[in-house]
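What follows is one structure encoded as structure tokens, with my remarks underneath.
Complex shown without one protein chain; remaining protein chains in place.
Labels run A, B and C following the written order; every chain starts at residue 1.
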Amino acid sequence: MKIAVQTEAFDLGAEASALAQGHRDMGAVVTFIGVVRDLAESDLDRMVIEHYPGMTLKAIQAIAEDAKSRWNLGDVLVIHRYGDLAPGEMIMMVGTVAPHRKDAFEAAEYLMDYLKSRAPFWKKEITSDGADWVAAKDEDEDALSRW
Amino acid sequence: MKIAVQTEAFDLGAEASALAQGHRDMGAVVTFIGVVRDLAESDLDRMVIEHYPGMTLKAIQAIAEDAKSRWNLGDVLVIHRYGDLAPGEMIMMVGTVAPHRKDAFEAAEYLMDYLKSRAPFWKKEITSDGADWVAAKDEDEDALSRW
Amino acid sequence: MDVLYFAWVRERIGVPKEAVETDAKTVTDLVAELRSREERYEAAFADLSALRVAVDQELTDFDASIEGAREVAFFPPMTGG
Partner (left out) sequence: MDVLYFAWVRERIGVPKEAVETDAKTVTDLVAELRSREERYEAAFADLSALRVAVDQELTDFDASIEGAREVAFFPPMTGG
């Protein structure tokens, strides 16, 4: 299991390849990558992500352990960046390795749903009009009721 | 949209990175990688994948077009290998790019469910005991009823 | 018309592809004709529920028409992914 919270960009290719290798009894690997969207109308200059250093790793670790207890998983990866990110940059990734695709997919969705609403990150969008904190969406909170 | 049917190994890192880049209005990228499992008890020497050359690309393209009509997707990638594969080797990958994670996840699961049961590939396992065609699983056929 | 066989169907029949002259109107008619030919066809087509068929590279049913078809393929359920 690898969990990283960092300002640096990560190498998706290297991370995904490392995850897919060395698990010969595991047939399925799922990755999710979150990217800073650049909607034409929003004129986004950059996204600033703040987090709660003392709590973040612990919170993500607890979410990852929950996933491992719910599904048959060989490995779990979570990388989440903070600080300044430009449009098009990768914000974060999760990866799951499992014997079967259903476990790999469901666990990745679970990780994403919980990271959205239970990991202590806050996003601020800086546009030419000013700065705005991204509001949590009701649908993201509602997504947790699925599990 | 990229669809490839090939004997050669593919570079997961390069494919995933290419997919994640150049879609600045798309926030979510999901990839699935299928790997040749090497269960200790099976003593697998290699997997041989046969396909129906005249039909394969068309069948995958139809599945990918269905996915694009059902979900809001920026891009779709399918790579599927055939021929001889060693345990631990990557068999295939799908990738989806979407504005939102729900579309990216669901479309990737849809592609996998249909590739499993509707793309003309057949797997044979060569072990020290002999060779056996992999039987289709009822649960894979049942998975289609979800969509 | 070309008739193609894949996976264990190909192994039982012994060839991947053959040209077949037939007046069969449906896949079912063609199967009946092939089964009457030789033991290896009888063995391959013994249990149709274990087989799938494509006509002109489109997956279809055994009651599908093959009139005018250029290619019919028989194979077990697919195991892609």
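Definition applied: contacts are C-beta pairs under 8 Å (C-beta built on N, C-alpha and C of every residue); 3 or more make two chains touch, one makes a residue touch a chain.
This is a predicted model, so every value here is computed, not measured.
Asker: Give me the visible chains that the unshown chain touches, in label order.
Answerer: Answer for the hidden chain's contacts among shown chains: A.
Asker: Since one chain has been left out of the picture, which residues of subunit A touch it in the full complex?
Answerer: That gives, for subunit A, the contact residues 34, 50, 52, 54-55, 58-59, 80, 91-92, 112, 115-124, 133-136, 141.
Please note the rule applied: only the chains that are shown with their structure count from here on.
Asker: If you average the Cα atoms of subunit A and of subunit C to get two centres, how far apart are those centres in Å?
Answerer: The mean C-alpha positions of subunit A and subunit C differ by 48 Å.
Asker: Indicate the whole-number Å distance between the mean C-alpha point of subunit A and the mean C-alpha point of subunit B.
Answerer: Inter-chain centre distance comes to 23 Å.
Asker: At which residue positions does subunit B touch at least two other chains?
Answerer: 34, 112
Asker: Which residues does subunit C have that touch at least 2 chains other than itself?
Answerer: In subunit C, the residues touching two or more other chains are 81.
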